[in-house]
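The complex appears here without one of its protein chains, the remainder shown in place.
And now, chain A:
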Amino acid sequence: MKVVVDLSRCQGYAQCAFLAPDAFRMHGEEALMYNPTPDDAQREQVLRAAAACPLQAILVDQLEERDAPVQAPPS
């Protein structure tokens, strides 16, 4: 699964790191580091973290069946 955190909004409350420690961790006192491609097995935890973020800064992939873009044929 794919995740992105809008770190300009994130205020380092660390709720996400508490709820999904494999995907989100604190770096130093208040900086958030996250895994942009957490294992699918962590989906439940990551969704719970996204829902719990007070700033709604965590965006999770909404596409189940993604239509992968096709590369232009070489000319």
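By our rule, contacts are C-beta pairs under 8 Å (C-beta built on N, C-alpha and C of every residue); 3 or more make two chains touch, one makes a residue touch a chain; residues count from 1.
Here is the rule we go by: contacts and distances are computed from a predicted model.
Student: Pick, from "aminomethyltransferase", "Amino acid ABC transporter permease", "Cytochrome c3 family protein" or "Pyridine nucleotide-disulfide oxidoreductase", the protein name that UniProt gives for the chain of this complex that is not shown.
Tutor: In UniProt, the chain that is not shown appears as "Pyridine nucleotide-disulfide oxidoreductase".
Student: For chain A, which residues touch the unseen chain?
Tutor: Counting over the whole complex, chain A touches the hidden chain at residues 1-4, 6-9, 11-12, 27-31, 33-37, 59-63, 66-72, 74-75.
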